[in-house]
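The other protein chains are all here in position, but one chain of the complex has been omitted.
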Amino acid sequence: MPDLTPEQKERLKDVPKGTWALTMTVAITMFLAWVALYVGKFLAQGPVS
Amino acid sequence: MKLLCTFATLVVATALTGVAHAQTRPSQVAWDLKTVNFIKSGQAERGKTLHAACVDCHGATGVSPSPDFPDLAGQDPLYTYKQLHDYKSGVRVNAIMQGYVAGLSERDMADLAQFYARQKRGGGNATPVPDAAAMTLVKLGDGGRMLVACVYCHGVGGGGNPGMYGMPALEGQKGAYLQQTLHAFASGERHNDVYRAMRDVARRLSPTEIAWLASYYSGTTVAPLAAKPASVGSAPASAPAVAPAPDAAAPSASEPVASAAGSGAGWYTPVQAERGGKLYAAQCAMCHGAALGGGMGPALAGRSFWTQWGGKPFAVAWKEVHAKMPMQAPGSDAAPVSIDILAFLLSRNGVPAGSAELNDRADLARALPAR
Amino acid sequence: MTTNIAPAPSGRLVLAHVWVAFLLFGVALLLGVYQVLARDGVLGSHAASYYASTTLHGVVMGYALTIFFITGIGYAISERALGTRVWAPGLAWLCFWVMLAGTVLAALSILAGKASVLYTFYPPQMAHWSFYVGAALLVAGSIGWIVITLVMSAQWKGAHRGQNLPLAQFGMSICALVWAWTMVGVVLEVLLQLIPLAFGLTQSIDVNLARALFAWTLHPIVYFWLIPTYVFLYTIVPEEAGGYLFSDEMARVAFVMLLIFGLPIGMHHLYMDPPHSAGFKLLQGIGTFLVVIPTMLTGFTVWASLEISGRLRGGTGLFGWMRRLKWDDPVVLAGVMALFMLILGGFGGLVNAAYAQNAMVHNTQWVTAHFHYIFGGVAVTGYFGLAYYFWPRLTGRALWAPKLALAQIWLWIIGMNILSLPWHYVGLLGMPRRIAYYAYAPEIAAQWLPWTGIMIIGGVLLCLSGWLLLLILFLSGRTLPASSATMAGGFARPYEATAVLPRSLNGFALWNWLLLALMAMAWGYPIVQFFLVKQYPALPWGFS
Partner (left out) sequence: MSINVYEKRYLITVSVLVGLMLTLIVGSFVLLNIYPPSNSGETIDSTRLHLSEEFAESNLGARTNPDGTVTVRLVMAKYLVHPQEFTIPADVQVTFRIATPDVVHGLNVPGTNINTMVVPGYVSQVRTQVVFPEVAKHGIRNPDGSVTVPLFCNEYCGYGHQSMWARVTVKPIR
């Protein structure tokens, strides 16, 4: 653990909530976009085998 | 020359019977390793001796003296082999060639192919093409009509395409022959192209475009041909499930009938000329050329027609055709056959048609128009 | 105070590699502009020059730029991480000249129009033998770097018993292993099938075996290209941004997962190929989705490291730290932009990899848009960051104009978005790949024209940005006084204490065995089948 001043520790208390929020939104958005394209265009175009 | 014509006609009967059968069979030549290596192993020297029989039509070194017969010099050996093989198997129909090829073995064909491949190509240097539109067709094709550019298969300048198997070189080829070939592909008369590759291209070209292309590749100027007379058995007997009917681009085989100046000036009926066209193709085309341009026999259209028969009584033409022709069996044609052929000849030289049929009694004394 | 700092010991070696890489990169960018203009019909229609250009563009970007840059920067990273000189620099130089000779040979063959078979070769269309020999030399030369990197790791671990191999060196060692495993496919194809056929020693070729071997390489080569950028994101960006690496262990886990999951999944390039059964395609399809996890893990860890730096610099609230990042530092900007591009680039990959959904986009421009976005947007942006970070440390001179470097990166990202976003859409419209000009019926091409027009702007911006990079690097090495940054500047320090790692996260033997098993399971039958079932080989064809 790097030697942080108390003031630095105070600033870092919320890490990594921001990242969590950002990456969760990204992950879920990508998932929903993929499902939309999978169902909305791929399956809509008919079966394939 | 005489011997040749005689030989050719004897064979006609046998070839014609094979026509219907040959229609559906595809070319028997496939570019598998065995065939490609077999052709590569052809002996040009031995081919040279076999070539002796072909000199009359195809010239001493494979550069043909007559515009109706193709140059073979410098041609892709695989292509030459395939044409010979197709003639022998009857997939490609031509009275003369089938007669000649009947005696050739596959080894002979490979040797001939290698001999011709080593000869220097003939043909003039390509004169500038008459029209930019042809250049677009050659270099880019025409997307709307699904035409692929000629260069991709035949190479830049038509020099051939060694990267593909059996693609013919077009550069310097005889103009009339190129034109006839494209028309033959368009009508389906020639159908030894695998998977209709050339037929699907040719049927979409107009006669003017065909003339441009023939001019571009031959380096000579070729006049657009009225649609080729529908020769015997041209339409493929069993149309494939999706028979691409020749669309508007290739006009049907009706003859461009000269406008009859009143019934008196008319000499023949279009139907008669039509019949005559078929008979001409069967009996006379091989010596006088499918386009009446002449070959071994004299030309029967344009200047030679008018100097020989223009302004003279019809009887002169009648005696020449009915009594002396066909060359190998003079006078063997019945009167109606000769009359129909003459009607066709008149129609191709712009002599006016009319409502009354040409006949060998009433019209003998009438003088043909002069030009 | 300007102290004249001697450039890093192997500065010349690294600079030689990186300069070759970026000069070729500059040329390939010009070709890219030509292609985006040609396809829109602006420059008339010439199939021959278009396909030669596409081949050169692909070979340079996919093989030359990457191999030269990665090996060059690999030496610099290994030296800095381990604090020792590059092992056997003579071997490194020899390999450099072998790689250069191969690249020149292949490039000449392409420029002569004898090798327009694109960077994916496409047998049975055959190029001149010089093309294949050139490509083989380029790849063979890079083996030197693999050996050197792994030997340096082994030597360091020998001398530092019980210590964790520095993360940067761990990452580059994984990169070397990925490339060693990856190249097997294409090397077998080139040495055993293409070169013999090109020389006429054989007369026909099993096309589907060649495609399977190439697909073996075609996916993991992406991780060979990407891992240096991941090393940059994990070990350089957090330090440069004034923060800490969020988790050293998770970084190692991510690298190992990339190696293990990234290798045996190349069959998603063959989804539409008849010779492979739906079962094996599904097996490798599922494998492809597993490799999403290390990518997302990298995203999280690097964003968390940036969050630390942002908060230390006064950012508050859930996203306040993003505004406080060190946006004025080109190295940090490159890192952040690479992360953003990873999102959309990754999305394109999800669609391609989704088994049957590939039928929607296979061989359409969607695929081209995807890999421009992820290779151009993520990997190459990372290369810019690495170049800006190492230039002062290699040349002993300051970066010429950091502000201009920022502009160069912004220009690159904006250009890539203008180029690739319409490109994705045109792919969904069904526009096929690799068309030299619009030869279809006019009404069909009309649907794509507005978009391919916009793509020209993107292409031009990218080219400007690339040449701006060359200008900055050229002037940075020449004119200005010494920079204060020293070669000794360390890599990112971990935020949380990292205990001594289990042998498995410090060594590679375990992973190599596991990979052997996975590759046998994934590719065993799909490749061997071509020797079991009677095949009909194809004859060689030309491309003209």
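To keep things simple, chains are lettered A, B and C as they appear, and every chain counts its residues starting from 1.
The working rule: contacts are C-beta pairs under 8 Å (C-beta built on N, C-alpha and C of every residue); 3 or more make two chains touch, one makes a residue touch a chain.
Just so it is clear, the model here is predicted, and its values are computed rather than measured.
Asks: Can you list the shown chains that the omitted chain is in contact with?
Replies: Contacts of the unshown chain, counting the full complex: A, B, C.
Asks: Looking at C:H17, C:H276, C:R311 or C:H424, which residue reaches the missing chain?
Replies: Candidates C:H17, C:H276, C:R311 or C:H424; residue touching the omitted chain: C:H276.
Asks: Touch as defined at the start, partner being the missing chain; which of C:W19, C:W93, C:Y122 or C:F474 qualifies?
Replies: Final answer for the missing-chain contact: C:Y122.
Asks: If the hidden chain were put back, which residues of chain C would touch it?
Replies: Per the touch rule, chain C residues meeting the hidden chain are 47-48, 51, 116, 118, 122-125, 206-208, 211, 246-247, 249-250, 270-278, 281-282, 285-286, 289-290, 292-293, 296-297, 300-301, 304, 350, 354-360, 362-364, 429-430, 432-441, 443-444, 447, 496, 499, 502, 529, 533-539, 541-544.
Asks: List the chain A residues touching the unshown chain?
Replies: 16-17, 19-20, 23-24, 27-28, 31, 34-35, 38, 42-49
Asks: Quickly run down the residues of chain B that touch the omitted chain.
Replies: These residues touch the chain not displayed: 24, 26-28, 30-33, 141, 143, 146, 148-149, 151-153, 163-165, 194-197, 200, 238, 240-242, 244.
Please note the rule applied: only the chains that are shown with their structure count from here on.
Asks: Where the centres are mean C-alpha positions, what is the separation of chain B from chain C, in Å?
Replies: 59
Asks: Taking the mean of the C-alpha atoms as each chain's centre, how many Å separate chain A from chain C?
Replies: Computed from C-alpha means, the inter-chain centre distance equals 24 Å.
Asks: Show the residues in chain C shared as contacts by 2 or more other chains, in ascending order.
Replies: In chain C, no residue touches two or more other chains.
Asks: Which chain B residues touch at least two other chains?
Replies: none
Asks: List the residues on chain A that touch chain C in their complex, please.
Replies: 1-2, 8, 11-12, 14-23, 26-27, 30, 33-34, 37-38, 41-42, 45, 48-49
Asks: So in the complex, the part of chain B that touches chain C is made up of which residues?
Replies: 31-33, 36-37, 139-141, 143-144, 146, 149, 152, 155, 161-165
Asks: Show which residues of chain C lie in contact with chain B when the two form their complex.
Replies: Touch list, chain C to chain B: 45, 47, 203-204, 437-442, 444-445, 539, 541-544.
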